[in-house]
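Just one protein chain is left out here, and the rest sit where they should.
This part shows chain A:
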Amino acid sequence: MSLDVYQRLLALSQARAVPAASRAHRHLSPRPWLLTGYHLAGEPSAPVAIRYGSFRDSPKLLTVAEPRDRALRFAALGGLARDLATYLSRYTVTEPVVRATGNGRELDVDQCCVDAPQIVVPNEATAHWVGLLGQYLRTLDDPVLAAAGAHLGWIASRRHLPGSSVLLTATDLLTTHWRTGQLPTEDGHLGRLLAWIEPPAGSDAWQAARDAEAMPPAGPASDPSWDQVVLRPALERAKEQGDVRRLKLAAAEVLGGAWRDTWAAVDLVRMLPPGEHVAKRWESDRWSWTRHRERVLAGTVSFSARLSDVPAYRFLHELETRTAALERQMALDDPLVMARYLATGEAVAGVVIKRDPEHTVVNSGGRSVLRPLLWVRTPAAFDRPAGTELWWGKVGMVVRAATDDTVELMVTSGAVTRPKLGLLPDADAEIVLAPFGPLQYFPDNLPDELPWPTRSSRPAPAPEQDDDLDTDLDSAAPAATAPGRVPEPRAVPAEDVAAPATAAPDEPRGLW
């Protein structure tokens, strides 16, 4: 049985969302920078209005009287760029931090920013838009706008990495911690999602969700009838009479809902105590921010629309490592997440009813070695076969046999020497045996350049000179000059794809 399905059914029957986590699994900055906005219909590069800032009661409002006019647009975005720079300047203080280097075995001390910025947006579409704005701005000659573009590019790139908290979406924050009774696609609507979690007094989730749907959308695409009835006259007035008051009033009103909802999402998750591993994951964001700042200062920051060659392989390794680590850490941090594994039978909960710490077996070398036995009484039959591996912290064990209410386990690691027998659980102890062992670290083992079987043998042409295409993300392995490489045909415009981060040189290796 999947706990997820059960929770959704429960939410459905109660007409109210059900908690899916009892810890906050995202880092929440004491001072996040929120952003909600609209762009012109069908034109993501033409912002109409953006509400942003770190102060919930005094947000900044950017409006563009004629969004199609590049000069006006950049003047307005210049204000946002300066405010972003002011916010980011709070995160420049560094402290010495011990980190693992090389293959994760050596330790080194390096300067790391004590904190990093955090951007919160209402939904996935706005997060994607932030990346597009960054891509758009960083090609400009204006140094303030270009710097803001580089920062937004870094911020947007972090969202592809599981466990990163640099760019949070309110919808993801809420769906990570609650289950609703509506369809997963409906959870993408921030207003509906909040209606399920906190329906107003006297109304059930369905009614509240319907009411929320009647409100202006959270963006960045606006409501077409609002475009027609409110925006169009306001823009005409601003254009013809130079009077932007009406536009500003309309924008403040229409973006107000998403602004309040995004703060509400942050507040809801902030009420949960943070998971134990969250700080460790945030440290990896701090390292990335530190390296990003260094690159911005040195003028070497660069982005790739699509990763290729060795960085692409490194990105996959990074994604796989982080995906597995996040899954494990969330379960170990949070009993309600671990309950999902109990429900599927991958984990076992029960009471230790008997122990035999002196039990020995003869190993393949003919020596007698200590392999303590435990008997655990379980509320339901354990339906996994003998040989299944389970862990209690660092103590690893295998299932020897199971009856309707008892599991017999043999300890195979972590407490198999006499001095360590004290690490075994006591008799009568209530324990949860998890399918997660100690975190294993695998080096990526990637070569500096692609070997011959995975690249074409035709001679490389001269490096492309095309300013529109941001290539060469990773200064350590310049893609365009890798020997023997033929550039992939570019079938999509660069704007269509957000730049995934290459986290390679940023991250402490093997620490989380």
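Criterion: a contact is a pair of C-beta atoms (placed from the backbone, for glycine too) under 8 Å apart; a residue touches a chain by one contact, two chains touch by 3 or more; residues count from 1.
In the analysis below, contacts and distances are computed from a predicted model.
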| item | value |
| --- | --- |
| Which of "Helicase", "ABC transporter ATP-binding protein", "Hydrolase TatD" or "TlpA family protein disulfide reductase" matches, in UniProt, the chain that is not displayed | "Helicase" |
| Residue among A:279, A:353, A:386 or A:427 touching the omitted chain | A:386 |
| Per the touch definition above, residue among A:300, A:417 or A:454 touching the missing chain | A:454 |
| Absent chain, residues of chain A that touch it | 1-2, 160, 162, 306-310, 312-313, 315-317, 319-320, 322-324, 344-346, 364, 383-386, 388, 402, 445-447, 450-457, 488-489, 491-492, 497-498, 500 |
